[in-house]
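One structure is given below, encoded as structure tokens.
What you see is the complex with one protein chain gone and the rest in place.
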Amino acid sequence: MTETSTATAPVGTAGATLLEARDLHVEFASRGRRARAVDGVNLAVGQGEIVALVGESGCGKTTLARTLLGLERPTSGEVRYDGASLDYTTKALRAYRRQVQLVLQDPTGSLNPRHTVYEAVAEGPRIHGLPDERDIVATALSRAGLRPPERFFQRYPHELSGGQRQRVVIAGALALNPKVLVADEPVASLDASVRGEILALLLRLREELGLSALVVTHDLGLAWNIADRVAVMYLGRIVESGPVEQVLTAPRHPYTQALLSVLPESPERIVLTGEPPDPTRIPAGCRFHARCHVLASGKAEEAGVAERCRTRLLDILPAVPDAQAACHYAETVS
Amino acid sequence: MTAVATARRKQALIRFWAGFRTHRGGVAGLAVLVVAVVLALIAPLFIDESVTSVIQNTGERWAAPSLSEPFGTDESGRSILLMVWWGSRTSLFIGFLAALLSIVIGLVVGITAGHFRGWVGAALMRVTDWFLVLPSLVTALVLAAILGGSTFTIIAAIGITTWPSTARLIRAQTLAVEARPYIERSKALGAGHWHITTRHVLPNVAPLLLASTTLEVASAIVTESTLAFLGVSSNRTSWGTMLRASYDWGAATQGAWWYILIPGLAILIVVMAFTLVGRALEAVLNPRLRRAA
Partner (left out) sequence: MSLLELDDVSVTYRIASGEVPAVRGVSLTLEAGAALGVAGESGSGKSTLAMALLRLLPKDAKIGGRILLDGEDVLTMKWGRMRAVRWAEASIVFQGAQHGLNPVRRIGDQIAEPLLVHNLAKPDAARERVAELLDAVGLPAWRARSYPHELSGGQRQRVMIAMALACSPRLIIADEPTTALDVMVQAQVLSLIKNLVAERGISLIMISHDLSVLADVCDQLAVMYAGRVVEHGPSHEVFHDAKHPYSRALAAAFPTVGDPASRMAPKGLGGDPPDPMDLPGGCAFHPRCPVARDTCAELDVRLWPAGPGRTAACVHARVEEEVGS
């Protein structure tokens, strides 16, 4: 099984590249077989940039996010931060944590119910032995929109609403003054009316602190709301990426087209049948071809790429800011 | 911050006590335990080792309970009442310390096995399983016989043979706690093993331990008494040694029921008290555990 890979891929982002995944592969052993959760990904997040990583469950986006955070070690490829490859020694990882932080999906589960808000936000500074802990906590809570911060110090998570809990989690991440925030479904568990507030907070943090963000989500509306660039993942690979305006209004990959078409306001519904195959059994050729409506409808046949779709592997997309799609049909017709 | 945190802890304690108070059995058990421990502690103010001396006590032998001797006398004329009182110190002391040893070993092994999965955890669990299947009483007997009969060898013998069940319990709870998202968050913040186990796992595991400890003490007291009855003792008077003596000296055939009943009742009452307190603790702490989970 030889996958094509990019040896010296060009990397470019709006600002300087901060966080980068280079030819990343992450495999797990699952039920006796190897599951290729991340199967060759190039992704870059630049200074002050918000990138949305979009895909359905099982596509590997959470694994990718965790690997970028250093919580998971790649099988091959590397994670680079600020130009240097990630060092997995305890000391280096700990220093890395001051640069790249995590916000998880479920704010209720992310907070230890026995710790007060103060203790939850102070956890990071305490681990790293930062001085002026109280100031750091107060600043972080203010920045996350919980004002006046002192009022929240002694509260417990169960006394707060979902939106407030998520702000506490964000404050906990901000307390370490990171440059990049990796948010895994930051608003999925929150009430609809509160979503906007948390998303607005992320935008404000970018403005005020220059914070970059990688937002992992299945919600394209979220990407439209706050992201500069979007990368669409399917079965371990990025199948399309580029500026949000371009990709979400004129998608070139059939999977992106299908995802957009099932949004409530869209004129034509392309509902894909079945579900994504599991990462232990990735199809040959283009990994999406079994569910691809372009192939099924005969358009691929007309363009003469149907055979390629079924048999030929696609190159791993490089981490460039321009719009690109990994699709034989899209390549041919463009 | 710590001042307000202390206030919070005090509030939690008050809430806990309010909940505990509603369990009448637990409160009764607690009262009995407090009385027993206080009596054991103040004993040296009234009596001393000499109550066990066969030379110094020259009262009537095999005397049935009377006004002057409320619990009667034994084969050498020693007062059963005073012996039980003095013996409570040994029984309770060994009981508490043996349970403490067992809990500490179980806690450390359990958390370590739960936190470090992989071969460390697997190895620890095999060791735990090995100790689990060893018949505890027999092993304690053998250990105590080899190591000699001092107080600390008895404590060690009981502690070393009873920690496995605690370890399994703690490991299971550790696994459950570590599956929660806030552990992942802690790792993402840069936490190391020590931070995660002491700041997150331990507080969540400790309530489980509290209830378990009281039951362990009860069990240790019974084990100590059993060992003493079987002839392996710390050579100090305890309830178990008294029962042994009653057997050796044929108290049953002598009709000296008080010699058997009184030490036996003492064991029974204290163990019952521990059990009641333990169950009340579980009832009070468990819903909190579930809710907090």
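For reference, chains read A and B in written order, and residue numbers begin at 1 within each chain.
Quick note on the criterion: a residue touches a chain if its C-beta (ideal position, glycine included) is under 8 Å from a C-beta of that chain, and two chains touch if they have at least 3 such contacts.
No experiment lies behind these values; they were computed from the predicted model shown.
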Among shown chains, those touching the left-out chain: A
Listed residues A:Leu199, A:Ala213, A:Val305 or A:Ala330, member touching the removed chain: A:Leu199
From A:Leu24, A:Ala183 or A:Leu220, residue that would touch the chain that is not displayed: A:Leu220
Among A:Gly163, A:Pro178, A:Gly242 or A:Pro318, residue touching the chain not depicted: A:Gly163
Residues from chain A at the interface with the omitted partner, ascending: 56-57, 161-164, 191-200, 203, 218-221, 223-226, 244-245, 248-249, 258-260, 262-265, 269, 271-273, 275
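One rule holds in what follows: only the chains that are shown with their structure count from here on.
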Centre-to-centre distance between chain B and chain A (centres being mean Cα positions), rounded to whole Å: 52
Residues of chain A touching chain B in the complex: 69, 71, 90, 93-94, 97-98, 101-102, 104-106, 109-114, 116, 118, 123-124, 127-128, 134, 153-154, 169, 172-173, 176
Chain A partner contacts - residues on chain B that touch it in the complex: 1, 4-5, 8, 180-182, 184-192, 195, 199-200, 203-204, 292-293
